[in-house]
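Structure record follows, encoded as structure tokens.
One protein chain is absent from this view; the other protein chains keep their places.
Chain lettering (A and B) follows the sequence in which the chains are written, and residue indices restart at 1 in each chain.
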Amino acid sequence: MGLPVCASAERGRKMTETFSIQTGQVEDSIDITEQVRSLVERAGVERGLCQVMTLHSTAAIVVNETADPNIGVDVITALSAAVPKRNDWRHDLRDDNAHAHIKASILGPSELIPVSDGELLLGTWQGIWLFEFDGPRTRKVVVHVLAG
Amino acid sequence: MGLPVCASAERGRKMTETFSIQTGQVEDSIDITEQVRSLVERAGVERGLCQVMTLHSTAAIVVNETADPNIGVDVITALSAAVPKRNDWRHDLRDDNAHAHIKASILGPSELIPVSDGELLLGTWQGIWLFEFDGPRTRKVVVHVLAG
Partner (left out) sequence: MGLPVCASAERGRKMTETFSIQTGQVEDSIDITEQVRSLVERAGVERGLCQVMTLHSTAAIVVNETADPNIGVDVITALSAAVPKRNDWRHDLRDDNAHAHIKASILGPSELIPVSDGELLLGTWQGIWLFEFDGPRTRKVVVHVLAG
């Protein structure tokens, strides 16, 4: 009698998966929407949340328009004007990439996207960007899908 | 014997709802705390997470003080100084609103707020802002409440 309730509590599958992306420029933006979308479909969660997170501190995840790749270029240009590469940054005494950590902190390492009817709930013009500000590098992206 | 456990697993209700907001200025900030709060109460989730997300890429969601509407104005002023409207942005060749995409990318399209004792867990001076940088427009906001 109680069992169908339990079964429904367990109906959604879940998933934590990691994929890698190779960036090409020193500062680069790459549309990863399709990679995330296919992992969410595979997770089989009807309703829930999908977190997309990069595990690196000179990289960032952003949800914005990806249909025009120039938006990624413009974001990099704007951040480079606001955060100069050379500025007596204190972290440059150790690693010479302070500007990249600052830009990544401003954009943030992850985004959360609702899952509805088994699919990412994104607006018509929203996609998922990976930014890297100290490349080219191979970067790991974690996709964590949770039912609920 | 196991059934009460199952029932408790199912106790929390869940919800994904969308509402619309009309912005008034070209760049605008609107306090949407009450709309979100009433949806969370209706969801009937005792404990969990509430995601608030705009589905547009020239808009953003921010949690900060909304008691003084001037904070929204000041955030718009600060971003306009850091990201000029005209700057040979590459996306302007297509759509003439690159600055709005950049500002929205910096603030981000969503915020996550814990739900505790059936209510949004916000500090005394925290509220929820919708920003739009390329309006006036009617903008959709998704509220996704998840028990757990």
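The rule is simple: a residue touches a chain if its C-beta (ideal position, glycine included) is under 8 Å from a C-beta of that chain, and two chains touch if they have at least 3 such contacts.
Just so we're clear, the structure is a prediction, and the values are computed from it rather than from any experiment.
A.B. asks: Which is it among B:D28, B:D95 or B:E111 that touches the chain not included here?
C.D. replies: Counting the whole complex, the residue in contact with the absent chain is B:E111.
A.B. asks: Please output the residues of subunit B touching the missing chain, sorted low to high.
C.D. replies: 1-3, 5-6, 8-9, 47-49, 62-65, 68, 70-71, 73-75, 77-78, 81-82, 106-108, 111-114, 116, 121-126, 129, 146, 148
A.B. asks: Spell out the interface residues on subunit A facing the chain that's missing from view.
C.D. replies: Answer for subunit A: residues 2-3, 6-7, 9-10, 14, 16, 48-49, 51, 53-57, 82-83, 87, 89-91, 93-95, 98, 101-102, 104-106, 108-110, 112, 140, 142, 144, 146-148 touch the chain left out.
One rule holds in what follows: only the chains that are shown with their structure count from here on.
A.B. asks: How many angstrom between the C-alpha centroids of subunit B and subunit A?
C.D. replies: Each chain reduced to its C-alpha mean, subunit A and subunit B end up 18 Å apart.
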